[in-house]
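For reference, the structure is listed below as structure tokens.
For this depiction, one protein chain was excluded, whereas all remaining protein chains were kept in their positions.
Here the chain labels run A, B and C in written order, and each chain numbers its own residues starting at 1.
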Amino acid sequence: MSNPTIHGIIGYTITPFSADGQRVDLDALGRSIDRLINSGVHAIAPLGSTGEGAYLSDAEWDEVSAYSIKKVAKRVPTIVSVSDLTTAKAVRRARYAEEHGADVIMVLPASYWKLSDAEILAHYAAIGDSIGVPIMLYNNPATSGTDMSVELILRIFKQVENVTMVKESTGDIQRMHQLKLQSDVPFYNGCNPLALEAFAAGAKGWCTAAPNLIPQLNLSLYQAVLADDLNKARELFYRQLPLLQFILKGGLPATIKAGLRLTGLEVGNPRLPVFPLGEAGIGQLKALLSSV
Amino acid sequence: MSNPTIHGIIGYTITPFSADGQRVDLDALGRSIDRLINSGVHAIAPLGSTGEGAYLSDAEWDEVSAYSIKKVAKRVPTIVSVSDLTTAKAVRRARYAEEHGADVIMVLPASYWKLSDAEILAHYAAIGDSIGVPIMLYNNPATSGTDMSVELILRIFKQVENVTMVKESTGDIQRMHQLKLQSDVPFYNGCNPLALEAFAAGAKGWCTAAPNLIPQLNLSLYQAVLADDLNKARELFYRQLPLLQFILKGGLPATIKAGLRLTGLEVGNPRLPVFPLGEAGIGQLKALLSSV
Amino acid sequence: MSNPTIHGIIGYTITPFSADGQRVDLDALGRSIDRLINSGVHAIAPLGSTGEGAYLSDAEWDEVSAYSIKKVAKRVPTIVSVSDLTTAKAVRRARYAEEHGADVIMVLPASYWKLSDAEILAHYAAIGDSIGVPIMLYNNPATSGTDMSVELILRIFKQVENVTMVKESTGDIQRMHQLKLQSDVPFYNGCNPLALEAFAAGAKGWCTAAPNLIPQLNLSLYQAVLADDLNKARELFYRQLPLLQFILKGGLPATIKAGLRLTGLEVGNPRLPVFPLGEAGIGQLKALLSSV
Partner (left out) sequence: MSNPTIHGIIGYTITPFSADGQRVDLDALGRSIDRLINSGVHAIAPLGSTGEGAYLSDAEWDEVSAYSIKKVAKRVPTIVSVSDLTTAKAVRRARYAEEHGADVIMVLPASYWKLSDAEILAHYAAIGDSIGVPIMLYNNPATSGTDMSVELILRIFKQVENVTMVKESTGDIQRMHQLKLQSDVPFYNGCNPLALEAFAAGAKGWCTAAPNLIPQLNLSLYQAVLADDLNKARELFYRQLPLLQFILKGGLPATIKAGLRLTGLEVGNPRLPVFPLGEAGIGQLKALLSSV
């Protein structure tokens, strides 16, 4: 199994829709991908939470997946998020993404009925067995409804060969401490306002939609960490923190799409019931973007 | 708008699958519906949490919806659960169910991204505007990830004309107290171990999958409440409580399907990642069923 | 060990202070006790949460304890609440109360450092060993910071001979269900807005400060339950619920003291940092009292 080195700033793409919300706008998607890569991000992650993967039909999901991978064209690694309520559908998506050239598959165990540890492990094993590329395990109880303990994560890491990375989005830095003390699994931060501390704790990368709007600040923070310069990293972090808090609180699809529109790239609105950013929010976002 | 009187024991159906899990077994579904109605339940609710509605493809959902309504054939009211991540898809399902004869539509605001009160209200309004039958609002944060406050529920009740009933499944009896003190909306209990207290607090009905296994006990509890006989209601409640706790803790699809199998009706297993009930659980369930 | 039958409405006393807050006003205390007993409550409980037991000096605590027991004079049982951070001090208070004639000692395991189950058990055992009267175990994590699981409560009940009753104040009715299913320990409700459901679930009594203000409604609810009349119990419960919610939300010492003042019995204010009820609150309380 090839294992690309995933590190640094991992940029999440939005999924642009046509004005009536009915169609995916692939052209706008392509432009947003090019922007991210040109800005210097170290990897591209389509169809994550920001990418409204959960709100797409199967056909749309396939379309966005295949198009994104092709558009990235190996300039950087592509990490495709796969999340579905049934194991069968998650396996199908993982295979589809692998066949179309995904470098890494990210798996969030979505749930309706609460899952036991054994059920989650079996879910990861079934996906792992069906593909040959590495899997980044993704823990985000706020969206998935399933909180994987550090013990469970490490059990999966040991038992499912191609689970080789962990994205932790609980925002609880102690989880990263435990991963570090108890294993050598590379971990990545998925909680924007924890960016500084996650790097301090040894995170290998930061999974974030922020580079759609402020790539240079995101990248500079990572560079300061690599340069072992804590004072500079702190200063850069606090400079971007108000924006990071804003996009988290306002919802990533709504705020990132509004922000891209402000910078001249029309990507449509999120799908209902998620509202687009309101007038007041757009004003705040404008102010935040011009102040950084 | 016709508004059927929904009250008493509202029986939830499972969705039977073929042995390989690939196909819905409509014949078994029909038999399970007949059993429920023959036992005396006051309404039938297909495609709820117990019915694994969230784990079906769109085509399967339509199939189960149409078949269930036809099979019930107005012997009792049919309440079809509609829950989808996008408003557009939820509207489509609600219309489909209405067109096929559903008496009531139950709406749970499923979420991936957390929804604001305004977004939830707009979701209900969009569904309400698109159909002519009554809506039972369903609050169950444990599965939907969205907790609707009593204030929000009453706002929706006031603003969306065909939202005329509330199913409360938080298990917090104080929510029912608030509904009772602040409105005259009929409320229904969706938390099995709260059955006695919800009736004491004035719930008009109990939404439950238990009648698949112990219909007489469920119905007798309701009769005792109607007869104003608290001592008898308490005695009947504690008699069935161990089973109610067991099916809740073990997961309704897994335990109800195992229980139906024990009574001679083969309905297959839940879909992965949800496991079927294990050997130990089947033993416990057998003991519980024979002791009531 | 004598074991008085504790049941029904257990009235909690406030601790009146002089106008400057420096002194306990024993005369007012005596009058409040007489009022409660004359209204018909089945037991008197001094020095509980309502009685600001935690805010008294040792000398004041002893004074209130001895005076209350003497004033009740066995007209009904007296249940003295004993709660202290160290086991040694809790033992001293329990002995003091027993020596002065308390019928029952209520023990809340107050904590600063979180206590393990073994530490809590040892605390109860030490108090139990030092006195000869029954103990009512009191679980109220909201004030004590210690939540005792049903398993722990039943372990203490089995291992400490004179722990013979449980007061449950979490407000979680499922705790009472577990107590009922797993033991024959008499349980008492300490959460005012749960009064109806606790009785429905089989609670033997209701520990409440409300009889200082609305004794007839509290007693009538209990009588309706004894008479097996659920409809009447429900009607009586909802009649008093707004007041029960008000005194809970406003804080019992502040609201009960304000209410007693409204009825002509001056008992001073709570001790700072707890504020007396403000003007707006007094207005609401007046309205609530005149509407019941």
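Keep this in mind: a contact is a pair of C-beta atoms (placed from the backbone, for glycine too) under 8 Å apart; a residue touches a chain by one contact, two chains touch by 3 or more.
Because the structure is a prediction, the values reported are computed rather than measured.
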item: Chain not shown, its touching partners among those shown; value: A, C
item: Sole residue of C:19, C:73 or C:118 that reaches the chain not shown, by the stated touch rule; value: C:118
item: Which of C:14, C:36, C:54 or C:201 contacts the chain that the document leaves out; value: C:54
item: Sole residue of A:104, A:166 or A:194 that reaches the chain not shown, by the stated touch rule; value: A:194
item: For subunit C, residues in touch with the removed chain; value: 21, 49, 54-55, 85-88, 109, 111-116, 118-120, 122-123, 126, 142-143, 145, 251-253, 270-275
item: For subunit A, the residues touching the chain missing from this view; value: 171, 173-174, 177, 180-181, 193-194, 196-197, 200-202, 225, 228-231, 233-234, 238, 241-242
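The definition used in the following text is that only the chains that are shown with their structure count from here on.
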item: Overall pattern in which the protein chains touch one another (line/ring/star/complete/other); value: line
item: Whole-Å gap separating subunit A and subunit C, where each centre is the average of the chain's CA atoms; value: 52
item: Chain centre separation in whole Å, for subunit C relative to subunit B (CA means); value: 39
